[in-house]
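Okay, here's the structure, questions in a sec.
What you see is the complex with one protein chain gone and the rest in place.
Naming follows writing order (A, B and C), and every chain is counted from residue 1.
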Amino acid sequence: MLGPAPVKADVECCHKAEHGAHGYNENKDSHLRRLRRIEGQVRGLARMIEQDDYCIDVLTQVSATTRALQSMALGLLDEHLKGCVASAIHHGDDPEAKIAEASAAIARLVRS
Amino acid sequence: MLGPAPVKADVECCHKAEHGAHGYNENKDSHLRRLRRIEGQVRGLARMIEQDDYCIDVLTQVSATTRALQSMALGLLDEHLKGCVASAIHHGDDPEAKIAEASAAIARLVRS
Amino acid sequence: MLGPAPVKADVECCHKAEHGAHGYNENKDSHLRRLRRIEGQVRGLARMIEQDDYCIDVLTQVSATTRALQSMALGLLDEHLKGCVASAIHHGDDPEAKIAEASAAIARLVRS
Partner (left out) sequence: MLGPAPVKADVECCHKAEHGAHGYNENKDSHLRRLRRIEGQVRGLARMIEQDDYCIDVLTQVSATTRALQSMALGLLDEHLKGCVASAIHHGDDPEAKIAEASAAIARLVRS
């Protein structure tokens, strides 16, 4: 018999190739909406450059866009920990590798 | 008579409303190309989410996109210092305010 | 019977009050050595300011010190995921709360 229920019982892992289910599946629409908004922000930046807006105003919008991308990344990472990593730990499915992989992604986010 | 030549003689300031010339004018095409590439990266992220790509792979691409935005911001800031700020210092056109404004933009970049 | 072995069988959690064992216990000496080195870097910064070193050189050393602190934080976080979070998931000991808490710490690191 297995131990306690995983954090998200219905979510095995976010890796399609392996499991056919994904940590971020249920928030997929929300992620896509966020990305469409970020795409709009990037197009807005191009418009600002085209109409020769003041550099400092462009920089303020670049910072806002960067923060929006980071928020999205933090959301994805949280779901990945709750779904894929929790499942690997729960099922003993090479949890060390899954945690090492998540830590490397966290390091890239912190350093970018 | 004025002192030594400004860093960019032909560039007064990047604020159109004030001067009709811009620190980033000569690199405008390069900025627009960069932004089109970044827009493509954001659309690529949406495609990854749509086809249920592995979260860690999505996160890697988010980090790359964030870095591309930061590089663009650092380029704009460098031009702003060379153009607008240098000109304000050279002409005594309220340089304290221009430097304080640039420092605030740098702080936003460092903290975002 | 419990499921597969936790990632670190002998490490329940890094919270002393709760478990008397810690995720970072086995690396305690390494963390203390790192912190002593970082303390030395901060004292070196004060020495640079005292002897009027060039600002840009001081800034380079501040960046190096910040990176050393971040590396230490990333190491602690990795151990926390392997120890405390993995144990909470494995034992069904309120894993949602542990993951939410880790995600909040990751967000603070990314944004600082």
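The criterion applied here is as follows: a residue touches a chain if its C-beta (ideal position, glycine included) is under 8 Å from a C-beta of that chain, and two chains touch if they have at least 3 such contacts.
Quick caveat: nothing in here was measured; it's all calculated off a predicted structure.
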{"item": "For chain C, the residues touching the chain missing from this view", "value": "14-17, 22-25, 28, 31-32, 35-36, 38-39, 42-43, 45-46, 49-56, 58-60, 62-67, 69-70, 72-73, 76-77, 79-80, 83-84, 101-102, 105, 108-109, 112"}
{"item": "Residue ranges of chain B at the interface with the undisplayed chain", "value": "1-7, 70, 73-74, 77-78, 81-82, 85-86, 89-92, 95-96, 99-100, 102-103, 106-107, 109-111"}
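Everything that follows uses one rule, which is that only the chains that are shown with their structure count from here on.
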{"item": "For chain A paired with chain B, centre-to-centre distance based on mean C-alpha positions, whole Å", "value": "25"}
{"item": "Centre-of-Cα separation between chain C and chain A, whole angstrom", "value": "22"}
{"item": "Residues of chain C touching at least two other chains", "value": "111"}
